[in-house]
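First, the structure itself, so that you have it in front of you.
Just one protein chain is left out here, and the rest sit where they should.
By letter and in written order, the chains are A and B; residue numbering begins at 1 in each of them.
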Amino acid sequence: MKMRQLKARDVAPYLFIAPFFVLFLVFGLFPLGFSIWLSLHQWDPATGLAAMRRVGVENYWYALTDPWFHKSLYNTLWFALVSGLPQHLLALPLAYFINRRLKRSRNAVVGAYFLPYITSSVAIALIFSTLLSKDYGVINAVLAELTRVPLLGTLMPAESIDWLGRAAYTKPAVAFVVFWRFLGWNVVLYLSALQVIDKDLFEAATLDGAGEWQQFRYITLPLLKPMMFFAVTLTIIGNLQLFEEPFILVDIEKGVSQSVMTTAIFMYRLAFSDGDFGTASAVSWLLFIVIAVLTWLNSRLFGRQVGGEHAAR
Amino acid sequence: METVPMSMKLVTLALLVPLSATLLAPAQAQQKTTLTVATFPDLDRAAKAAVPAWNKQYPNVELKIVSLQYADHHTAMTTALATGSGLPDVMALDLRFIGKFAESGGLEDLAKSPFNGLALREQFVRYTYTQATSSTGALAAMPTDIGPGTLLYRKDIIDKAGVTEADLTKDWASYIAAGKKIKAATGAYLLADAADLRDIALRAGLNDGEGIYFDAKGQVLVDSPRFVRAFELGREARQAGLDAKATSWTNEWAAGFKQGRIATQMMGAWLTGHLKNWLAPDTAGKWRSANLPGGLYGSYGGSFYAIPKKAAHKPEAWDFIRFMTANKETQLNSLRVLDTFPALIAAHQDALMDEPIAFLGGQKARLLWRDIAAKVPAIPVSKYDAVATDIIRDEFEKVVAEGKDIKTALADAKSLIERRARR
Partner (left out) sequence: MRRADTPSTAMAWLLVGAGALLLIAPFYFTFVFATHPRTEIFNSPPPAWFGTSALSNFDLLLERLPFWRNLGMSLYVASMTTALNLLLCSLAGYAFATYEFRFKRELFAVVLASMMLPSFLNMIPSFMVMDFLGWIDQPRALYIPAAAGALGIFMMRQYIGSAIHRDLIDAARMDGCGEFRIFWSVVLPLLGPALGTLGLITFISSWNNFVAPLVVMRSAENYTLPLALRSMQSPNNTEWGALMMGSAIAMLPLLIVFFFSARRLVAGLTSGAVRG
């Protein structure tokens, strides 16, 4: 009987992860291989599969020496930092606050924070361009009102800001929309992780005289590490692949779009405007390397704790 | 010998009758073919509006109109051409993409038999055929609608400033001078965006056969005096505060029209319909349509229909294309339903052209637009036009927003375009 149990236990994990790998083999591997193959060729897809022309690593070299590629990497990293950092710095305390303090209004508040994630892209594009409108937007209207307030007023700009028209303002505006969109998502993630933490731990700590901040720092944070690793990894991956928000907010036909061109948007342009799928694939692999490196760095920071003391050894 | 039982005979008869009926009546059989037309808004409405008339003329061919968003459609068509699978019978294409698709080699050459599209050439506005012709001389598509470039202006505003239409259209210098007068007298902006000015001024002095960004040998032309002048004009307009810096199709832009803060707009004639329907309906009667300044003739947009090489029903596809493009009634119907200007010259002779347009204060603008369409030079398109447009636009933005020097900007643009178009 022991022999049989051992066998099942050995085989089980492979069986359990099999569905993912089967699907990956069928639907993921071919596109992956195709993409690698493509990055070594020059190809305009409209000309058909047979028209691929082998160019070796020329595409990679071309991308690495391209000024627009450098600009896009800079933009991407800028967005990752400026919208990613606040997302987490705010989401964590918020989730904590909601978990501890709110009972009846909890659903409503979390719902409010989650709404941005549900709002459709089309709506976001239209409504934010309305809100951020230079002469008629609510934001500028509020700022105009604030100029009347004595102290604060001196900090306010003299004339209405062209949020989506001037590079200096468009970047923060787009970063804000990304932040706005994903704050709730991170709140939800952290909240679900906070549910797991045993309430008794906090009670015991309070009895021992530990203050709120100490409890947060020494109980909550360590136990949240696995979820933080998950959430931060997602933010890294998501932000480095950022495409949607800059794309829908700033029309690609407008001059200022270069200031919010992320690497993913650059890739899109290469593929569908320039008809250069080969270079686009090369850029996607270069981006992949950047993402992989950053994820690895992240796992050094948080990843050790995966499972912690609770997982099987 | 056993006789065949009666029941067997009856059964056999019962089977033979329908069998022979189907065998004997192929000629009468109503075999319905489904013709797949892939298109995008707003063009899909033109096809849908033509369905009743089509069904009358071709009752055996059923139209299946598949419509996707503008960019999605062209992406889906690119994907289909790439793999050679999932292609429609008729492919609608926009001017912005026609260069690329014509060069792809995946579309039928409509000049060859059995289409013989060149025979219809004289029936269409001259420049459209050039736009649809690839660098190898293949006619990749048939034109269906055009956008004659016009200057729409607010008569009441320019009257107030003491400016006349002639001042606006004489040449670019007088256009800008007029803009300064308008600004001083009424506070209204001359135009929505200096980039619009640059974009159209680029086309100054082009003749038949001359490309905008590339010459016949593929050399990049962006450092020529034509470009320098266009950039200078755009910059001048921006520096004199003549443009509202409003992006098209936004609140600001619509508001600019509604409140009379934008005095002129250069765009395709079809803008009139939009202004009337939803952008600024209350300003009806105050607008007029004129030629573009500086004696320039250009077009804004245009749509085409093509047949992929791997299409399943090519004869029917060609019937459909001729029905939509070479048929006067269909073309006029599109004009009525969509406000799109016909590419077919015969449609330009109809009484509909004489109709006074209320929104334009009763002006018989279609006659003007017809005239403009005939004079637009036949400029060949290149598959790198989209790339060049992007790069020029970005460099212009640097010139006006960051004060970059024009000559440097154009030199940078040239090297960037050459880099991108290296293949």
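Heads up, the rule we're going with is that contacts are C-beta pairs under 8 Å (C-beta built on N, C-alpha and C of every residue); 3 or more make two chains touch, one makes a residue touch a chain.
Predicted, not measured: the structure shown is a model, and the values here were computed from it.
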| item | value |
| --- | --- |
| Sole residue of B:A76, B:A185, B:A240 or B:A312 that reaches the chain not shown, by the stated touch rule | B:A76 |
| Contacting the left-out chain in the complete assembly, out of A:S72, A:N99 or A:S257 | A:N99 |
| Hidden-chain contact residue, picked from the options A:L81, A:L146 or A:A292 | A:A292 |
| Residues in chain B touching the chain absent from view | 40-42, 64, 66-70, 72, 75-76, 79, 82-83, 85-86, 249, 251-252, 254-255, 258-259, 270, 274, 278-279, 281 |
| Contact set of chain A toward the excluded chain (per top definition) | 5, 8-10, 12-14, 16-17, 19-21, 23-24, 26-28, 30-32, 34-35, 45, 94, 97-99, 101, 106-107, 109-124, 126-128, 130-131, 133, 135-136, 138, 141, 180, 183-185, 188-189, 191-193, 195-200, 206, 212, 223, 226-227, 229-230, 233-234, 237, 241, 243, 264, 267-268, 271, 277, 280-281, 284, 287-288, 291-292, 295, 306-308, 310-313 |
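We adopt the following convention: only the chains that are shown with their structure count from here on.
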| item | value |
| --- | --- |
| Centroid distance [mean C-alpha coordinates] between chain B and chain A, Å | 38 |
| Footprint of chain B on chain A - complex, ascending | 42, 44-49, 51, 66-68, 129-130, 133-137, 162, 164-167, 251, 253-256, 258, 269, 272-276 |
| Chain B - residues contacting chain A, complex | 71, 74-75, 77-79, 81-84, 100-101, 103-106, 195, 245, 247, 250-252, 255, 383-384, 386-387, 390, 393-394, 396-397, 401, 416, 419-420, 423 |
